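Here we show just some of the chains, and they stay where they sit in the whole.
We just call them A and B in the order they show up, numbering each chain from 1.
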Amino acid sequence: MEISFELSELVALTSPIEIRGDVDGPITGITSLLEATNRDLSFLGNAKYRSEVESSRAAVIFVPEDYKDAPASGQCLLVVKQPSAALALVCARVEQALWPRPKPGIHTSAVVDPEAKIDPSATIGPLCIIEAGVTVGASSHLQGGVFVGAGASIGEDCWLASSSHVASRCKLENRVRLHAGVVVGSDGFGYAFLDGKHEKVPQVGSVVIESDVEIGANSTLDRARFSRTVIGECTKIDNLVQVSHNVIVGKHCILCSQVGIAGSTILEDYVVLGGQVGVAGHITVAKGTMAAGRAGITAATEPGITVSGMPAMPYHLERRLVVLQRRLPELFKQVKSMSEDLEGLKKASAS
Amino acid sequence: MEISFELSELVALTSPIEIRGDVDGPITGITSLLEATNRDLSFLGNAKYRSEVESSRAAVIFVPEDYKDAPASGQCLLVVKQPSAALALVCARVEQALWPRPKPGIHTSAVVDPEAKIDPSATIGPLCIIEAGVTVGASSHLQGGVFVGAGASIGEDCWLASSSHVASRCKLENRVRLHAGVVVGSDGFGYAFLDGKHEKVPQVGSVVIESDVEIGANSTLDRARFSRTVIGECTKIDNLVQVSHNVIVGKHCILCSQVGIAGSTILEDYVVLGGQVGVAGHITVAKGTMAAGRAGITAATEPGITVSGMPAMPYHLERRLVVLQRRLPELFKQVKSMSEDLEGLKKASAS
């Protein structure tokens, strides 16, 4: 399958403020300024790459209004308000071409319980398993090999990739996207230690994924002990993330890859957690908290704070400590030398 | 699907020491004291939440014997020895109602090799793949889309969620629970560096999961190089945990989410590892060792010790170092000031 655009299509799609230069023939790729060939589209998304425009061989480049230079020969600069947004428009068009919406209906190889309610506009791909009492809303697409347990509900316009798993009685609202291998509704990790054994505490709650949430490949979200684990609307979760039982994640949060959140913790809205961040259980991470990669949040945070380190502390303090730690060899040496001087002075003073 | 209990059923199930107050109508939910409505059951599981009982709107609350206050109007307090245990009894009943044991038999869509031996009381769900020489014991339940490789053996009363994978020749004893996406028996990560290339060292051992082990979603357990990787009985493993080849995990251990254990390491019984803990290869973690979240265990530990930090050290030492590290800016300032004073004194003394 090939990408191919005429310049006129790009212009129609992105309504540039100004068109500088012209190209000959179609555009057949999209790539960065440095990698582009004379058949590629590229863009200046960040002022720091400005110098790369001049040397780029790209056929077409989206540039911002304050970029005043002329194009190379056979090159076209499309001046737009937001080059990144213009590119996103083109990408969305490409996405539609690459992955057209499948036909509605249930594949003959899917195993669908007669008591499940599948909207006629939904697509149930091959080898899906849909248990009793499930509902799947309008235009939702289960790619293939998807499991939806008894009584679970999938809203409208959701997309569930292969091997994704929505356990019994969990709920996905609308436009939720689950990548391959996501597990929604595995049991929370709860045991009571009785007579030398860890006895399982039944986990009979559920998981609710609100609208416009996207969850990356092989991430796992545990059902609550007896209430609900919640992912707030518009929150985006990367791959291999762990959300434990009874966690409440707010709206518009970003959880990067390999983040782990222990049980019963609350993330308020607009929290951003970098890769491999860990969050302790039973705490509240306040609205707008940002945590650098690998931070370990062990206590409640202040709204809007940026933290880093393990245990997490204000970012600027942690940066300062990192610098000072590297100066420890020098400090130990200095203190040793001072101690000798001091002893000398004490002796001199005593004599 | 709905939870619904009469007060009389709760009483019959939990045999309270004392019943204070009464309720009108059925109980239709279970939740925390603060979230409960007048149709919910709740409980006082931890003395620190005692003040929440008074303000809770819960219809029924399990309280301990030393809780002496009266119920609100229309509320019933059930006095029991262990409120958590009483709740667990109710949850177990709910669990049975929500997830009744499926009918025995092999779903017509499952692909089962004629040389596999499936106990007639076992349930093989839709779209499972069961290869030659597999045995599945009495009352075990493979939910759907489960893979069991040639010669593997599944004991009695096991539960394997969708997309779980038990590779060839691995063994699960009895009452083992695998959540969705668990992989038992992937190849160990072993290569020999020869002539500038990493050559694969065949991994022909297996994995043995002893009885009463539960393993969380998307965790991975590698087969041994040529002997066995072992998970000891009653051990509980959370989601996204990595157990490398030739690791021996003892009995009654707890491995929280995102723990990683490198090859050939031994965990003795009753080891507890917090979330994101890493354990180096070829070491022994002694009986009863507890590691705080994110600890990095790089050397053998003493029995019963609690460790934290990276590299892991005794917990109290690590806590102390964290405090002192935060005082480094002050220390550097103090040493600088002392150094100036000292120079002054040296000059004065020299003159």
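Keep this in mind: a residue touches a chain if its C-beta (ideal position, glycine included) is under 8 Å from a C-beta of that chain, and two chains touch if they have at least 3 such contacts.
Keep in mind that what you see is a predicted model, and the values were worked out from it rather than measured.
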Point to revise | Complete complex - number of sequence copies, 2 represented | key: 3
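We take it that only the chains that are shown with their structure count from here on.
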Revision key, fill the gap. Given that subunit A and subunit B share one sequence, their CA atoms superpose after a rotation (degrees, nearest 5) of 120
Point to revise | Approximate Å spacing (C-alpha centroids) for the pair subunit A, subunit B | key: 25
Review point. Within the complex, which stretch of subunit A touches subunit B?
Key: 109, 111, 127, 129, 133, 145, 147, 150-151, 163, 165, 167-169, 181, 183, 186-187, 189, 191-192, 194, 196-204, 218, 220, 222, 225-227, 240, 242, 244, 258, 260, 262, 276, 278, 280, 296, 298, 310-311, 313, 317, 320-321, 324-325, 327, 331, 334-335, 338, 341-342, 345, 348-349
Point to revise | subunit B residues within the subunit A interface of the complex | key: 1, 3, 29-32, 35, 84-85, 88, 91-92, 94-95, 98-99, 107, 109, 125-127, 143-145, 161-163, 179-181, 214, 216-218, 234, 236, 238-240, 252, 254, 256-258, 275-276, 293-294, 310, 322, 325-326, 328-329, 331-332, 335, 338-339, 342, 345-346, 349
